[in-house]
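Left out: one protein chain. Kept in place: all the others.
Note that the chains take the letters A and B in the order they are written out, and that residue 1 is the start of every chain.
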Amino acid sequence: MKKYPYLPHTEEDIKEMLKAIGVESIDDLFVDVPKTISPEKLNLPESMDELTVRKIVEGLAKKNKFLNEMKVFLGAGIYYRYIPAVVYHMASKPNFVTAYTPYQAEVSQGTLQALFEYQTMICELTGMEVTNASMYDGASALAEAMLMAVRISKKPKVLLSEAIHPEYKKTVETYVKPQGIEVEYFAYDKETGQVDIEDLKKKLDDKVGGVAVAYPNFFGIVEDLKAIKELLPEKVPFVVAADPIALAILEPPAKFGADIVVGEGQALGNFPELGGPGFGFFSTNMKHVRTMPGRLIGKTKDVDGKTGYVMILQTREQHIRRSKATSNICSNHAHSAVMAAIYMSTMGKEGLVEVAERSAKAAHYLAKRLEEKGFSLAFKGPFLFEFVFNAGQDYEEKWHKLAERGILGPLPLSRFYADMKDKALAATTELTTKEDIEALLEAIA
Amino acid sequence: MTIFEKSVKGRKAYSLPEFDIPDVEIDIPEHLKRKEKANLPEVYEVEVVRHYTELEKKNFSVDVGFYPLGSCTMKYNPKINEDMSALFRWLHPYQPEETIQGALELMYDLKEKLLEITGTDDMTLIPSAGAHGELTGMLIIRTYHLDRGDTKRDKVIVPDSAHGTNPASAAMAGFKVIELKSSDEGLVDLEELEKHLDDTVAAIMLTNPNTLGYFERDIEKIAKMAHDVGALLYYDGANLNAIMGKARPGDMGFDVVHLNLHKTFSTPHGMGGPGSGPIGVKEHLKDFLPVPVVRKDGDKYYLDYDLPKSIGMVRAFYGNFGVLVKAYTYILTMGKDGLTKASELAVLNANYLKALLREVYSAAYDEDGKRPCMHEFVLDGSKLLKETGVKTLDVAKRLLDLGFHAPTVYFPLIVPEALMIEPTETESKETLEAFAAAMKQIVKEAHENPQILKEAPKNTPVRRLDEATASRKPVVRWQKQ
Partner (left out) sequence: MKKYTKSHEWVEVIEGNKAKIGISDHAQEELGDVVFVELPEIGSELKKGEAFSTVESVKAAEDIYAPVSGKVTAVNEELNDHPELINEDAEGKGWICEVELSDLSELDDLMTEEEYKKFIEG
């Protein structure tokens, strides 16, 4: 009998087990199953030894160019940031990796406390009172936020800023439309890149049950949350999709009266991994906590009076409320959230600010140097570490050539906007050096 | 103690290189500048290591021991998977396609292999978890009917034994949910089903084997009944681990097939995720998949966004790629023979454990104790409760004391005091015997000294927690006293 490293059964074991069960063969246990296939007929390779598998997967890995071998100016929702070794070493601990949802709280205190601390850290960044234990990603978190906004307001339409990440907008549409919720967009000001206040005003009718903006927006521009919030009727939930690193130096959305704050958390110590897994963070205030989707961890005491943590307000969730639950979410991105908590512990109060400031300084220096080389910025609004510039009609072609030279250039916006063929979205981080910037300038000049 | 309480002003756990970029002014309006720094902990690196090591020690996990959580397939997570996934960490989703050909090829090949395993024609790898896949699948079904001008299908039929995510996902996709009562064998009751089937039904969602661990042997009949009234059949893949290499959902008549890579294909559960929930579909549903779909043109791999009838996007980017690499590695390792063997041994293990427990516990819908189950089974704890006053909850807590993770408890809802046990194929005969011995000891204690069970657990980092107060007066973040 062929042996597999993850399967313990010897022939003797199987014989004894079948005897105890009272059947002749394993096949007898499959009596109810129609045999639609057999291993012989399956068009799959035979099992392989570990070394062979390693060689195959390493072979595939070699067919990529990796961020850490290139000069990177690509952002748009996923960022190439420094992850200290301690972060992934701690996150790879087997009891974090191979545990599941903390259904048995007594033997899951590590998970529960780590998530409780994660919730606290995100509350610190967003300024909100409560944060759930994570969503899949920023886009689905925003979609769930719009559904929640409608649960609160009971109105049939949501308004989104045009300047939200295009893939987030599409995700929101996919999620809300089947529930009969209409999606409308308000424009951004072509000069500043910020929300067009007049257009928003015009579109705020009495059917609107939620308004969302990004902070900073997809073009890197920092929206004036104060001016936007002032326009909104009191009962219309204000949703902000924020970048967590930007929140280290931007006034938290809570200060401007946000009702729900969401975002993609990858930049907090998670690897880019081709876009996933990162995680979505989701914050709100206690008065709305019962309409919030996702798992939530709370602090309590055990029978001996010892502090401990448990999942709370579970009656919101699908395993209890079924079709009436606030969301269908079950598995979330707990491990990615804990990795973010480890990152935030490592970077701390000063480190996150330093990361944000360095990233912003690099972007502003790059912008200045581009202007010196004859390029112009597309928008005049305030930005941090991402901005759009006019890169020339042939930029997309050039972008592919840059990659050949080891430069992952600013994202050609032709990817998302037909009328932005000449525009590119540049991103910098604390990893960007002066040398990188000069290399980019030389290559695109 | 929390990390916040270990914080000491002035400590740092990170270091960054000298900053060589000339100072340029960052012009942000005053009122948008943060006035007070986020109160994150200030610790040094050793503290980070000690803190998270201390937390990690308080968790039970598959690497620690037997974790027979029913319907969650807590099989061993091979270490090579983690190493292979790490090779692909530094990839950006918007890199030019020519610089990510290896990653795209891996996704394409994984898709091909999963299509073969499930008997479907095309697939999205984007959904990030089982429930996310369910929503995606239900949206595909909804869009398919609407595209045909079939606008009155507003209902989805879900058995009363289904996971809560099924009705929740159907509701999120805009459907009304009809709950189907199970037959006295714990299966889909064909007569009941017939009553609900008409031209307003969009789909039937089934788990097969179902959550009781029994295979719906009438599946081909059910598929015909559904298709005859124009409804589609949706496969919840939570229990695929029972039938790999034996039967394919696509061959049984399922139109939409969902997979949990974090269950069947050995990717780790990570305290609750990230997982991955690909959705395979039959030919007639291909056009409705979410974008992008990974495709191949000659020897080039690319992401296809050009699906005019697509349901749209269900999240940003391409899914949990890091998880996909782990599942791919697993499938290569196991091969067709190994995957089939995994299912056979998962079923063997479940039946063996069920047999070992026969004398102390009866399984649901199994009067003589001889009914074969698939990869899991559900014990009925009502007799023990009646005889001794010991609840399933007490049994679960006592198991923690004895060094095991508890099974899934109080689910499925149709079995009183349920204990749902899924041993998986990666557990040895000795482990199953040790678990059975623990269960027997517990039943004995229930009769002789139930107080031990009521007071359990005692050997865990904390004991039973006050969940009521935690939900009545929620404390959801740390705050300085």
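Keep this in mind: a residue touches a chain if its C-beta (ideal position, glycine included) is under 8 Å from a C-beta of that chain, and two chains touch if they have at least 3 such contacts.
Fair warning: this is a prediction, and the values are worked out from it, not measured in the lab.
**Q** What are the shown chains that the left-out chain touches?
**A** The chain that is not shown touches these displayed chains: A, B.
**Q** Would you mind spotting which of A:Lys19, A:Lys41, A:Lys201 or A:Arg290 touches the chain that isn't drawn?
**A** Answering carefully, the residue with contact to the hidden chain is A:Arg290.
**Q** Return the single residue from A:Thr315, A:Ser376 or A:Gln393 that touches the missing chain.
**A** A:Thr315
**Q** Consider the whole complex, including the chain that is not shown, and state which of B:Lys9, B:Lys35 or B:Arg472 touches that chain.
**A** Here the residue in touch with the unshown chain is B:Arg472.
**Q** Footprint of the hidden chain on chain A, which residues?
**A** 290, 314-315, 320-321
**Q** For the chain that got dropped from the picture, name the residues of chain B it touches.
**A** Listed in rising order, the touching residues are 410, 467-468, 471-472.
Just so it is clear, only the chains that are shown with their structure count from here on.
**Q** Provide the C-alpha centroid distance between chain A and chain B, rounded to the nearest whole angstrom.
**A** It comes to 20 Å between the two C-alpha centres.
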